[in-house]
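Submitted below is the structure of interest, expressed as structure tokens.
Only one protein chain is missing from this complex, and each of the others stays in its spot.
First chain written, first letter: the chains are A and B, and each begins at residue 1.
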Amino acid sequence: MKLLSYIPVLVVGVLLLYAAKDFPEWGSPDAPASKSPVSSHFIANTGVDTEVPNMVTAVLADYRGFDTMFETVVVFIAGMAVLAILKNSGRKKLVKREFEVDAEPDLIVTNTVRLLVPVIQIFAFYVLAHGHVSPGGGFQGGVLMGASFILVALSWDLETALIRFPLNWTTILGGLGIFLYAGIGLLSMFLGGEFLDYSELANIFPVSREMARYHAMLGVEIGVGLTVTAIMFSLYANLSTEGRLQRGL
Amino acid sequence: MGLALFNTFILLLLVVAALLALRVKDLLTASVVFAVYSFLMCLLWAEMGAVDVAFTEATVGAGISTVVLIATIFNLKRKSSD
Partner (left out) sequence: MFEDGTIINELLIERLNYFIYVVLLLIGLHAMIAKKNLIKKLIGMSIFQTAIILFYVSIGVKEGSTIPVYLPEHDPHGSHSVPSDTNETSHFDHGPVILDSSLVKGYANPLPHVLMLTAIVVGVATLGLALALCQRIYQGYGTIEEDELLAKMESREIRSKTLSVQIPKDQKLPKKDELKKEKSRSVSKSKTLSASKPKPKGKK
């Protein structure tokens, strides 16, 4: 069995290395991926179309907005599936295992975290809001926000974190994020454009068509951020306690 | 040349980290080495100009997925047979 497993691995490896000599020159600007009209269009026209300096954000939330919307839905569904799989499944008796000890949360750790968590959360908001100009955006900001709650859960215990962010909020917030995303898309559809064609929002807001896309992208990123925050925390809370939501890691 | 050397160094370290993460029998060590692997990957992407991908990998790959792995191993057995 051990030797047998090398056969598919070697076959795949030989095929891939054989194909590797047909790859374009390393770092060449004439490579097919870089020369394709799509990416050239994105680089050349993002500034004119949306006035967003960070092309990655513009492509993520505007040009490929439909894709990103369903990626967010996938994250949401995965979070809900974890909730459904682990709900009412764990050991009910809460037997203490040999490595579990009763200990107070450490003073130094809790005080450091008390100072650190607000900074992390402000940084998360900064990353979310400044994603148009610098690296960042909804996914990164949401993950940072979720990580700040996980940090609270790690340094105190899960109950303390769940008081600040109850688990039924995560379902609501996750759904709300997707509704915000789809709502902006539907609003632009009702205003006469296509689904997720944000420039139509200029009809109801006092901005130019380009700046309407700029600001609608921020709304979309907030939606993504809400969903990712909620799902990341719910993933941790469920996985560390087998769905019991008490006495976790 | 300096950047190419940096690139080569990280690529070789990546292979070492990947092999080590799959070699160790303690799953906790494996997940921590996997975090190192993710962070090396993040450095590589920052060097290749993919700053957004590097940021995402640093928060998600090195942060959340390690925490989630360790949270699972806390509820399972820590030793692995291979």
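Please note the rule applied: a residue touches a chain if its C-beta (ideal position, glycine included) is under 8 Å from a C-beta of that chain, and two chains touch if they have at least 3 such contacts.
A quick note: this is a predicted structure, and the numbers were derived from the prediction, not measured.
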Sole contact to the chain not displayed, among A:L144, A:I231 or A:L249: A:I231
Contact set of subunit A toward the excluded chain (per top definition): 1-2, 5-6, 8-9, 12-13, 16-17, 20-21, 23-29, 31, 33-34, 36, 38-40, 42-48, 51-56, 59-60, 64, 67-68, 71, 74-75, 78-79, 81-82, 85-86, 89-91, 133-135, 139, 143, 210, 228, 231-232, 235, 238-239, 242
Touch list for subunit B against the chain that is not drawn: 7-8, 11-12, 14-15, 18-19, 21-22, 27, 30-31, 34, 37-38, 41, 44-45, 48-53, 56-57, 60-61, 64-65, 68-69, 72-73, 75-77, 80-82
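As a working rule, only the chains that are shown with their structure count from here on.
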For subunit A paired with subunit B, centre-to-centre distance based on mean C-alpha positions, whole Å: 19
Subunit B-facing residues of subunit A, complex: 54, 56-57, 90, 127, 135-137, 139-140, 143-144, 146-147, 150, 154, 232, 235-236, 239-242, 248-249
Residues of subunit B that touch subunit A when the two form their complex: 51-52, 54-56, 59-60, 63-64, 67-68, 70-72, 74-75
